[in-house]
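Here the structure comes first, spelled out in structure tokens, and everything after it is commentary.
Removed: one protein chain of the complex. Kept in place: all other protein chains.
Naming follows writing order (A and B), and every chain is counted from residue 1.
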Amino acid sequence: MNAIVEWFTDPANWTGPDGVPTRLGEHLFYTLLALSIAALIAIPIGLWIGHTGRGGFAVVSLANSLRALPTFGVLVLLANSFGIGLAPPIVALVVLAIPPVLAGTYAGVQAVDRAIVDAARGMGMGEREILTRVELPNGLPLIIGGLRSATLQIIATATIAAYVALGGLGRYIIDGLSVRDFAEMAAGSILLALLAIVTDLVLAGLQRALVSPGLRPAQASRPRPRRLRAVA
Amino acid sequence: MIEFRGVTKRFPDGTVAVDALDLTVADGCVTVFVGPSGCGKTTSLRMINRMIEPTGGTILIDGADIMAGDAARMRRGIGYVMQQAGLLPHRSILDNIATVPMLLGWSKARARARAAELMEIVGLAPETARRYPNQLSGGQQQRVGVARALAADPPILLMDEPFSAVDPVVRESLQDELLRLQAELGKTIVFVTHDIDEAVKLGDKVAVFRQGGHLAQYDEPGHLLARPADDFVDGFVGRDRGYRGLGFRSHRLPLGELTTTSLGSPAVGNGAWTLVVDDASRPQGWCARRDGADGTAVTAEHLVPGGTLYDVTSGSLRSALDAALSSPSGQGVAVAGAGRVVGSVSADDVLAALASARAEEAAA
Partner (left out) sequence: MNWGWIPRNLGLVAELTVEHSWLALLPLLLGLLISVPLAWLATRTPLARSVLVTATGLLYTVPSLALIVMLPLLLGLQILDPLNLVVALTIYTVALLVRSIADALDAVPSVVVAAATAMGYTPLRRFVAVEMPLAIPVTVAGLRVAAVSNMSLVTVGAIVGLGGLGLLFTDGFQRDIPAEIITGIVVVLVLALIVDALLLVVGRLITPWARTGQAAGRQR
């Protein structure tokens, strides 16, 4: 334990190319990059599929079976085929982030009450307006939910990507492992856990801020159907 | 015997559902708790098997305080039927009925044999035994609910609005079934309903509750209709209470003569209408005089449907009056035994009988 505290208090670990700020910055950069690319690809497709209802079954089955794909294996295979560098791991991160974003977007749009969509059409909205003004805001909770799980997936997989020579916080674990420096490994793990938890909390906050108050569960209906408390 | 002694239920939010209730439920009778929503009738019922625990007073069953002893064990000795049958969705119908016997430690074979027996008693087809509750109609589910409550042969049956979720036709048949069962079994039944007609039909005694958990009147249904204790009960009992009250008066009625004929025979007699009966002298319908006056045989086409029948063995003044009013000839058909015609009743006779019954009551 003392060794871990020492590691954190050692100024050498906070500067230079192997310092915490750099590694954290790298990890955030990979995450943001992969997430943005995945979102740019998956959200429009998800919106279109959800709006038209065409291909929904294929999307759900695809997302489900991709969950069974071992991410570490995909990462290693890409690195093996295309060599070490930034591109192969980022491609792997994007590929793994697409299913949750796609599934979330599709489900979000699909779950919008058809009566609301009919009412919008009845009021004279065009298909484009229905998509952007009705389905998108109403489907937002599930869409952001998809982005949240994709982000966690990317942060975790980017850690493993240190094994195929990517930077980021995973380096502490891989480098520590090769020289049996357990303090470094533990420090890396703690930083990673913190990064993941803080990121998730930020996204949860964002989800709350972006979603219309009208879509929050009403106070009255908030408690789940409780059993009668008087029952002994 | 179930006794409420100063029983109060105050919920944590301060509402008083039942306020110092004193009431005694007699053995072997159907006692109905009736009243508007929020009157505490259901709370009172649920306190009997401790689904809700009283905050004041005591409830005694055969002299023993219900709060002494284990609640779960006590509940196994009290049948409970609720509004949405509340069947266990993951058990077959047979196993649903066998639930309480199994809880009591009966062998599986014995519990299932008992369940099969009960299915027959409540009129469930044997092939439903292996089905699951969601494959049954609401009325059938309610029958299963009753069978389940009776499975361990408990002396007491609590019924919490058991028939209010089924359609009126099914409800009526379930009510009749319950009366038939009760005539055989003689259980102590406490029945909750918000429907005064159901209360009056089923109850040997009816307790009318008013808002705030007060008992407004506790009486036999005939008395309730004839003499409501106050405006609240009067308003709750509703319109036509005088007419409905006739249902609780039975009085010997003089039976008039009735000329009858049968299909294929000519109409006879001097009246404008002749009653057509079958071989067992059960009524088939009426035939107007002109149709048979020329001596031709009465055929099925001549038949005019009759009104309701007055059963002299169990009949009330209400059914006699209704028979007279609903008959095309103005003569109510009185039947006995297996539906055999024994004579006629007229509306005048019913009113005369009512007058003499009142005179006797006044003299008594």
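What we mean here is this: contacts are C-beta pairs under 8 Å (C-beta built on N, C-alpha and C of every residue); 3 or more make two chains touch, one makes a residue touch a chain.
Note that the coordinates shown come from a computational prediction; the quantities given were computed from them, not determined experimentally.
**Q** Among the chains present, which touch the one that was left out?
**A** Listed by label, the shown chains it touches are A, B.
**Q** Who touches the missing chain here, B:Met47, B:Met82 or B:Val166?
**A** B:Met82
**Q** Based on the whole complex, identify which of B:Leu23, B:Val100 or B:Val312 touches the chain you can't see.
**A** Touches the omitted chain: B:Val100.
**Q** Given that one chain is not shown, which residue among B:Thr8, B:Asn49, B:Gln142 or B:Ser319 touches it?
**A** Residue touching the absent chain, from the options given: B:Asn49.
**Q** Considering the whole complex, which of A:Val59, A:Ala79 or A:Ala97 touches the chain not shown?
**A** Residue touching the absent chain, from the options given: A:Ala79.
**Q** In the whole complex, what residues of chain A lie against the chain that is missing from view?
**A** So the residues of chain A touching the unseen chain are 1, 65, 67-74, 76-77, 79-81, 152, 155-156, 159-160, 163-164, 170, 173-174, 177, 182, 185-186, 188-190, 192-193, 196-197, 200, 224-228, 231-232.
**Q** Since one chain has been left out of the picture, which residues of chain B touch it in the full complex?
**A** So the residues of chain B touching the unseen chain are 49, 51, 72-77, 80, 82-91, 99-100, 103, 131-132, 134-135, 148, 158.
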